[in-house]
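Note that one protein chain is taken out, while the other chains of the complex remain in position.
The chains carry the letters A, B and C, assigned in the order they are written, with residues numbered from 1 in each.
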Amino acid sequence: MISLCLCDSVVNIMKIKIKCFSQVKYALGENEIKLDLENGSTTYDLEKLIREKANGQLDDVSLRVAVNQQYVKDESELKDGDEVAFIPPVQGG
Amino acid sequence: MISLCLCDSVVNIMKIKIKCFSQVKYALGENEIKLDLENGSTTYDLEKLIREKANGQLDDVSLRVAVNQQYVKDESELKDGDEVAFIPPVQGG
Amino acid sequence: MKWPSFHRSKGDNKIESKNLLGALATLRSNMIKIEIVNGPITPFPSNDDRNQDGAELVFNGRVRDTEHGKQITAIEYEQYEGMAQAELSKLAEETCRKFPIHDLFCQHRMGKVGIGETSLHVSIWSKHRKEAIEAMDWFIFELKKRVPIWKWAILPDGTKVPSECAH
Partner (left out) sequence: MKWPSFHRSKGDNKIESKNLLGALATLRSNMIKIEIVNGPITPFPSNDDRNQDGAELVFNGRVRDTEHGKQITAIEYEQYEGMAQAELSKLAEETCRKFPIHDLFCQHRMGKVGIGETSLHVSIWSKHRKEAIEAMDWFIFELKKRVPIWKWAILPDGTKVPSECAH
């Protein structure tokens, strides 16, 4: 597990769990990442962070976002305790 | 088996076997009919004869014609020894 | 494969004798199997010994307890013997030419078939799902148009009538 801290005050952080699958797991080398994020951070902020951490390995990969195991369409604000996944193209069947 | 003779001279007849299925069999009460037909008779002539024999029971039934187990599209001349079937709508499956 | 069957090669590949082995290795031939049976259907094998068939699609047509809204106790299938087999075989070959499927096996039952029992069993193998589904749809659609097989409805009182006029 890795742990990043973007906050400048202990009061304003929320704990987020990121689940990694397929190419995201391959790029980051992690099944799961626990992060402290500043209050008010959105799925967009988090996706940017994840893509940066992947060092270009996810540049050609389209990612859908799921928060607490539900797909979300638009940028949405995260809250403390959320489980987020950036879902690369699925391949069931 | 029933046997009809439409010819006026023994020299000019051909022997035809008619296979009966489904509604044709039900209407005529026969699995197979052997007929002597005048030379030059066609599938059309034979179908007319069969429909007459059915006493109206085949009036609403569309029939396709098979000669020697091959569908034929147009009226075609029969020849001695032909096996003919008037095929009601099929129901396989 | 284990069953007696009909092999047909795709297209009009001309094979030079000196390249025979190489050509045979790349040539994809369809396997077709058509059976008209009197007893119960024996399902075609669905095993794991195919390494290029990503899709296996199986259709079982079963006898329902009503025909045209009327209660029945069984269906009795009748065929034009010889022609039914020939038309089914021709249709299977056409299906393999029309769709990029690998193999098509078909079994049709004759005689009395009880409620819930399978009268038609078709298995199609192909690389992907799409062509198997399209081929299955077309094969059965055409079968119901041109293969000389008919249904007789067995009514609760035991009488037997051609299915269309189950009055």
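Couple of notes before you dig in:
Keep in mind that, in the parts below, contacts are C-beta pairs under 8 Å (C-beta built on N, C-alpha and C of every residue); 3 or more make two chains touch, one makes a residue touch a chain.
Computed from a predicted model, the values in this text were never measured in an experiment.
Contacts of the undisplayed chain with visible chains (whole complex): A, C. The chain not displayed touches chain A at residues 19, 21-23, 25-26, 66, 69-71, 85, 87-93. In the full complex, chain C makes contact with the omitted chain through residues 43, 46, 48-66, 114-118, 127, 129-130, 132-133, 136-137, 140.
As a convention for this text, only the chains that are shown with their structure count from here on.
When you average the Cα atoms of each chain and compare centres, the chain farthest from chain C turns out to be A. Between the Cα centres of chain A and chain B there is a gap of 76 Å. Touching two or more other chains at once is no residue of chain B.
Annotation for chain C: no residues touch two or more other chains.
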